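Left out: one protein chain. Kept in place: all the others.
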Amino acid sequence: MRLGLSLLVPALAAVLIVVFRARPNLREGVSLAAAAVLFGVVLQLHGAVSDGARPELVLAEPFPGIPLVLEAEPLGVLFALVASFLWIVTTLYSIGYMRGHHEKNQTRFYVFFAYAIASVMGVAFAGNLFTLFVFYEILSLTTFPLVTHAGTEAAKRAGRVYLGILFSTSIVFQLLAIVWTYFAAGTLDFQAGGILDGRVAAGAVPVLLGLFVFGIGKAAVMPFHRWLPAAMVAPTPVSALLHAVAVVKAGVFAVLKVTVYVFGIDFLAGTGASVWLMWVAATTILLGSLVAFTKDNLKARLAYSTVSQLSYVVLGAMLATSWGVVGSGMHIAMHAFGKITLFFCAGAIMVAAHKTEVSQLNGLGRSMPVTFLAFLVGTASIVGLPPTGGSWSKWFLGMGALDAGQAGLVVVLMLSSLLSLAYLMEIPMKGFFGKRSGPPESPGIREAPLPSVAALVVTAAACLLLFVYPDPFYRLMTMVTGQ
Amino acid sequence: MREELVLRVGAKVLAPFIVAFALYVHFHGDYSPGGGFQAGVILVAAFVLLVLVYGLEAVQQVLPPRFVQACAAVGVLLYAGTGIVTMLLGANYLGYNVLAHDPEHGQHYGILLVEAGVLITVFGVMATIFYHLAGRGRSE
Amino acid sequence: METATDIVLLALLAATAVGLVRIRNLFAVVMLAGIYSLLSAGLFTVLDAVDVAFTEAAVGAGISTVLFLGALALVGHREKKPTRTGRMQVLPLAVVLITGAALVYGTMDLPPFGDAANPVHHRVADHYLEETYHEIGVPNVVTAVLASYRGYDTMGETTVVFAAAVGVMLLLGGGARRRRGGAAPASESESE
Amino acid sequence: MRIVDHLPILQVVVPLVLAPLCALVRSRRLAWGLAAAGSVSSLVVSLRLLSAVMASGPISYAIGDWAPPFGIEYRIDVVNAWVLVVVSTIAAAVAFYARVSVQAEVGDRRIPLFYAAYLLCLSGLLGIAATGDVFNVFVFLEISSLSAYALISLGRDRRALTSAFRYLIMGSVGATFIVIGIGLLYATTGTLNMEDLSEILPQVWDARTVKVAYGFLAVGLCLKLALFPLHLWLPNAYAFAPSAVTAFMAATATKVAVYMLLRFFLTIFGAAFSFGVMGLDRLLLLLALTAIFSMSLVAIFQANVKRLLAYSSVAQIGYMILGLSFASVTGLTATLLHLFNHALMKGALFMALGCVVYRIGSVHIDAMAGLGRRMPLTMAAFVAGGLSLVGVPLTVGFVSKWYLILGALERGWWPVAVLVLITSVMALVYVWRVVEVAYFKPPPDDEPIAEAPASLLVPTWALVALNVYLGIDAGRTIGVAEQAARTLMGTAP
Partner (left out) sequence: MMSELLSQVVGSYNYWIVVFLMMTGFYILISRGNLIKKLVGLNVFQTSVFMLYISLGKITGGTAPILVDDPEALYSNPLPHVLILTAIVVGIATTSVGLALAVRIKEAYGTVEEDEINEIEAGIDDRRAPGRAALRGP
């Protein structure tokens, strides 16, 4: 029932948004209220799941034996918690951003935003691979209008890349992997310990796993990461949603879920099938960081940072150890809060100061201290510095790597942290200490509109809070690994 | 056209014989080669002869295009209808046995009816096609 | 005697067919096609298919020729000289040769021509010959099979003819108006 | 005898009788009413037949009360009951669609004759599917083909005439090849009844005549079903025919030809002969893959959207043949599912294009700029149909693709599975080209374009709804297709 609500609330919100399209205040009110209600629903689910319940809801049965089914389990609840909470914040932020930026077609924006969240809920609570695939594809479709929101030639091109990569990887690799799984296991249900153990020849496991990892294009593992920077043309709240919450996290979440519930980490560890993919992930981590370095455009830099960070999650999953999985799941949450803070800040800078390039930020921090402080917190969380939540996930990932006997990966993690420290720290440093070049800016530069600032303060605060109190996420992840 | 008097008279004389021959071919189809289809074609031959001699308009007045078109449809209806009648009488589709008191007569009636359907359709269709092809040249 | 007639007729048919390929005056072609039909009708008679011969003569040599001539009056009667004589004929020739070779290959295993023991004459055909008199009471077995045993085929045949009439009426029923110009010229019935 | 026992013959005869009536009446409305009544009645009959056959096995109907093989037999099993449902479902949708569409594209005077030809075509297709006699197949094939030539020639573009003529030539060659094949079969067996043939043929497998007959039937049928490289007649025929005709033909004619292929090769010759002796699977695999790949590629570069979809149809026929080439129950299930599913999606897509033609008179891709806003419902239907064509989950397209891939994996043919998926992406590309133009390009001028009328939209959306509904609840269609596949493979319980 509550599972159904988790899809229904945002979908209903979308309808109401259309109904109230002529009255912006009411329209945004509906968005906010729906976000709050959804978060409440997910919290309740969290309670139930913590008590050991596994609510299930069959929506339809397209194929005999392969239903479209929702099921709440710890990993999904973790993802849903993050996504639904950040929906509230993002909505708050968008109100300030969209009005401050005078965007067109705001109603369409909110409608598809709501649909995107509904599909994220579907991904989070998918009870089998088929359901996961369905909502995964719906998510690609519902976010497409958001990516191409501007409607310009550039936006169109970006949309083509976005949909092209996401659809072709999911159709060619992921679907093949799913049918293969069904062919081998006779079922697609997610089960603790996996369904493939002993059903696939050992030699084929690395291939099948590779099909999943590359087929889940939203995880942006190189070389299928191009859509992510391309989608930068979207309005900033969309970027925030795409890159911090909905789309990318749906991708890495799917990878993690497949690893844990389809393959089973014991099976993977036993066959060593995931080792080659660890190094693919490690390469993505390093290359993503290096590319981020070269980008002057703030959003592009953040995008490549995301590419790099996503592979942390993938790496954690591929480690196929308990700590790795815990770290992976924690990183979904921690990176979400950190990265969304950074994007909010980037958007705030764009709305308030109309700056998009890193090199233009000199001295801006003095006009927008709150924004740049929040950016600093977000940076710390992404890099993994205490006292922010990000340090926990990095810690567990490192433990996982050692557990898996891959000391080399620990070096990669350290190296990449240093790199991200370098390319992210440059921004608040410039903001606070950089000299303004050229003629003094027009004196009008102030903080962004209140809702936006409030939103980024909330997420930055959450980054700090999660250092002290990572418990909810940690507990969920230990339930997943069964420790 | 006066010098074609011989032709006209000849055609006039010949046409009834051709029609009679067609009817013979039709009704004698049970015993000798021939049947509805061949009879229909022969009827068309008579018709073509008349058109060639008297001209399209004159023949069209006697046999209006709509009439021959209707023939084309009616023949099919007659054939298919025979099947429906046998169905209503309790047999399978086109099971002629039930058309009369005993199967053999039933078969006779059935064959006669459907051959008539063929005759009418073939005549109607061929005449229609001929009208259209021949008429095409003039209206230009 | 039968065989001799058969051979002569077949040879004539072959000669006519070759003529049909070569002649370019369409009037002559249509006339020759009529002759081809007449010859084949003769062949059918020799092969005991009198009903078929009758029909072929009436349709192939009669109706069909009339229709062809009617059409020729409208489209002109001279076939253009093929412009690409050399290249054009190779592919069709290859297709025809392969098809023909396949058919000849297939006839190798065909039961000998005219043998009463061939499977083709049993299973169904002998039933017709034996039972027609009792079941239908008509001496012409062809008529019996045509109108009763396989009467449904004949109904289909009638429908095909009717379909042809519908097709011709749809195509030529609009009155003759030349359509010219671009992709979607105006239609006939607009003028009405 | 109850009327229920006559269902097999009523299936075909009702539209066949209504056709001459259509030609007799002068009123357009009455003619349309007859066509609609005929289509709906065949849908009702076919559904009842399907449920009867599913419940209690094949039905045999001896026409003229002559016991087979002496008379002509109608024999309905799950396979052809399924095909009858496919054809009559589309026919019913198209009949309602045609009323307004045909009036706009064909003109008033010829409308009664149009519906006569439509009903003839329908009854021809149904007759092919229902019959259990090989020569009867030929007769009804010609009924449907002749009326199809006429229907296609009615397109407004003058190229409709030449495409109809080419179709006539290719179709007649195909039919003649089929007649040769049937003749050779008859020569070796002495019978024309399918059931009878399937019993006698195993005794004469070795005869070269049988193999040559097989070859001629294969070529003839492949011409009819437009299997690459014998597809040349199809793209133009679909592109220039009136919209309602395109929707009807694209969704039914080639499907019935595929059915004929299945019936001849699997029921009459038998799976053992086709796959074991003739090695049909390998040849078809090659042709199907080439068809799918090359035709999807060609479709991507078409500027005329109707032609684009026509090439896509040739590719999709490749999918059906691919399923057959797996020589397994799963593969055939995929074929039979795709038979129906492709009919549903192409029907919906061509109907949506018909709405576009109705309003703007062209389906050139440039002419469709900005239509997403001008005709939202039409274009939404197009998008939905297109997604189904791509094989997005929760549409019927996904269901058939699923079984196709499963079949490939069963055979261990990985590259085939990958190729199928890659061509789905190609389908996405050509569908997306249209979507992009319709939604992102501004309309060329400010001439207001209204949404298509409800009488066109309702049937279109009915098919779209089926596309989605049967994609979400595919259990029943899968069940029927699977049982039909077992029947064809001779492994039915």
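Labels A, B, C and D are assigned to the chains in the order they are written; within every chain, residues are numbered from 1.
Quick note on the criterion: a residue touches a chain if its C-beta (ideal position, glycine included) is under 8 Å from a C-beta of that chain, and two chains touch if they have at least 3 such contacts.
Every value quoted in this text rests on a predicted model; they were computed, and no experiment measured them.
One chain is not displayed; in the complete assembly it touches the shown chains B, C, D.
Note on the undisplayed chain: of the listed residues D:Q11, D:S39, D:S153 or D:S312, the one touching it is D:S153. Of the candidate positions D:G107, D:G132 or D:P443, contact with the unshown chain belongs to D:G107. By the touch definition given at the top, subunit B reaches the unshown chain through residues 31-33, 37, 122, 125, 129, 132-133, 136. By the touch criterion stated above, the residues of subunit C touching the omitted chain are 2, 6-7, 10-11, 13-14, 17-18, 20-21, 26, 29-30, 33, 36-37, 40, 43-44, 47-52, 55-56, 59-60, 63-64, 67-68, 70-72, 74-76, 79-80, 82-84, 88-89, 92-93, 95-97, 99-100, 103-104, 107-108, 110, 112-116, 118, 120-121, 124-125, 128-129, 132-133, 139-142, 145-146, 150, 153-154, 156-157, 160-161, 163-164, 167-168, 171-172, 176-180, 182-187, 189-190. Subunit D residues in contact with the hidden partner, per the touch definition given at the top, are 100, 103-108, 135, 138-139, 142, 146, 149-150, 153, 156, 158-159, 161-162, 164-165, 168-169, 172-173, 176, 179-180, 183, 186-187, 192, 303-304, 357-362, 364, 366-367.
Going forward, only the chains that are shown with their structure count from here on.
Think of each touching pair as a link: the shortest run of links from subunit A to subunit B has 2 of them. In terms of the stated touch criterion, the partners common to subunit B and subunit D are C, listed by label. With respect to subunit C, maximal separation of chain centres occurs for A (centres as means of Cα atoms).
Rounded to whole angstrom units, the spacing between the C-alpha centres of subunit A and subunit C is 71. Here the spacing of subunit C and subunit D, counted between their Cα centres, is 29 Å. In terms of their C-alpha centroids, the spacing between subunit A and subunit D amounts to 45 Å.
Residue positions 16, 19-20, 23, 63-64 of subunit D each touch two or more of the other chains.
The set of subunit C residues that touch two or more partner chains comprises 148, 151-152, 157, 159, 162, 164, 169, 173. For subunit B in complex with subunit D, the touching residues are 69-70, 72-74, 76-77, 80-81, 83-84, 87, 90-97. Residues 60-64, 68, 130, 133-134, 137, 148, 151, 156, 160, 163, 167-168, 171-172, 175-176, 179-180, 182-183 of subunit A are the ones that touch subunit D when the two sit in their complex. Taken together, the subunit D residues at the contact with subunit A in this complex read 390-394, 399, 402, 405-406, 409-410, 417-418, 421-422, 424-425, 428, 432, 436, 440, 471-475, 478-479.
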